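Note that one protein chain of the assembly has been removed; the remaining protein chains are unaltered in position.
Letters A and B name the chains as they come in the text, with residue numbers starting at 1 for each one.
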Amino acid sequence: MSTTDLHVHNPVEELLRQDRIPTIWCPGCGIGTSVNSFAHALLKQNIDLDKTAIVSGIGCSGRVSGYMNLDSFHTTHGRAIPFATGLKLARPELNVIVYSGDGDLASIGGNHLIHAARRNMDILVVCINNMIYAMTGGQAAATTPGSSLSTTTPYGAFEPELNLVQLVDAAGACFVARWTAYHVVQLERTLEKALRKKGFRFIEVLSPCPTYFQRKNNMGDALQAMLDYKKRSKIQHGCPTWETALTPSGPIIVGEFVDREREDYLTRMRKQLGPHYSEFPAQQEEHVSEGCSREC
Amino acid sequence: MPKGTVAITAERCKGCGFCVEFCPTHVLELSSAFNAKGYHPPHMIAPEKCSGCNLCGMYCPDFAIFGFRLAANGESKGATK
Partner (left out) sequence: MHADPRTVLTGTHFINGDAACCEGALAAGARYAAGYPITPSTEIVERFAARAPEVGGLFIQMEDEIASSIAIQGMVWGGQKAFTVTSGPGFSLMMEHIGLAAMTETPVVFVDVQRGGPSTGLPTLPSQSDMMQARFGSHGDYAVIALSPNSPQECFDLAIQAFNLAEEFRVPVMFMMDECVGHMTEKVVIPPADQIEIYPRRHTQKPPGEFRLYEPGPDLVPEMAHAGEGYKVYVTGLTHDRRGYPSLNPATQKELVTRLFEKIRRAADRLVMVESDQLEGADVVVVSYGITSRVAQRAVHAARAKGIKVGTLRLICVWPFPEKLIRELASKVKALVMPELNMGQVVIELERCAAGQCQVISVPHAGGTVHDPAEILQAIERGAQ
């Protein structure tokens, strides 16, 4: 049945904490698919994996950090971005990637998303948008489109959805793109491009949640969701983000929408500090004493 | 002589069918066999058509399949350990 050849291995493997596979994800969950594109992008861009940290909030998507064999931070719900901000500031040589869900990044964490984009913090944010709070069992999120059903909107959602790419564009992100889990190759290329860029970069990945979103809305299984993405997607690079709203059944505009040059936070800080800025090399260790005397 | 082939870790497979659907040359099919978790992992039904493009691997959410190119002599090429 299996054609396992022990001499070959999937290059993605070295990026995974293999002792944690299989994942907790349901069959056909798009989160894992997006991880392939992400892993290949890291490898192709020859990113120093010892200098790469991945930060997640809480949710099914938030589990990505813990499966990646990088410095992994699984923080609190909605707060991956401020954690990543602190990490980047304290160790600027790190590539800091935030990988989390739509509810996490855009609902509870929405304010942090806006402000990190405004600051142009040098982090890459990958947002898995399954249009639902999946981990908690399929409740409506700020991204649940139009009148979709969820466990907390049994009569359909009464509130319109947030267009994330438009939001971060308006807040000042220097790179903004959207793909779906169907677009594995395009997503990888965009991730590669984003990894090369400095500043706040945001990539939205629409991803099937067959267990909750698809099932609740009678949209079939994961495969059907992928075929639906294939059918409905229209690639429009450079499309103004206000024209990219997502609807329950309309076209899905995908592509790289924003790619602008803007000084990132640390660059601007250093420039503005001018003579006040000090590199301040680490203190020379005198001796490492055993503990601290509490008398100090 | 096929240009490529796949490696499948059947126990990881959750039977979603992405690999089958998105293989451009229709090399794969979900087998009737079960793995320990009760899913049907894919197998090759048209191995000669496999280009080793690894699209199946790119789509697989569970890192259970991986395509690679074969050298002319049938040896694996590229991603060897």
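As a convention for this text, a contact is a pair of C-beta atoms (placed from the backbone, for glycine too) under 8 Å apart; a residue touches a chain by one contact, two chains touch by 3 or more.
Everything numeric here is computed off the predicted structure, so don't read it as measured data.
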Visible chains that the absent chain touches, using the contact criterion stated earlier: A
Candidates A:25, A:38, A:83 or A:99 - the one touching the absent chain: A:83
Candidate in contact with the missing chain, chosen from A:12, A:35, A:53 or A:176: A:53
Positions on chain A contacted by the hidden chain, ascending: 17, 19-20, 50-51, 53, 55, 66, 69-76, 79, 81-91, 93-94, 111-112, 114-115, 269, 273, 276-281, 283, 285-289, 291-296
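Following the convention adopted for this analysis, only the chains that are shown with their structure count from here on.
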Whole-Å gap between the CA centroids of chain A and chain B: 27
Of all residues in chain B, those that touch chain A in their complex: 5-10, 12, 14-18, 21-22, 31, 33, 39, 41, 43-44, 55, 57-63, 66, 68, 76, 78-81
Footprint of chain B on chain A - complex, ascending: 1-5, 7-13, 16, 21-23, 25-33, 35-37, 40, 184-185, 188, 221-223, 226-227
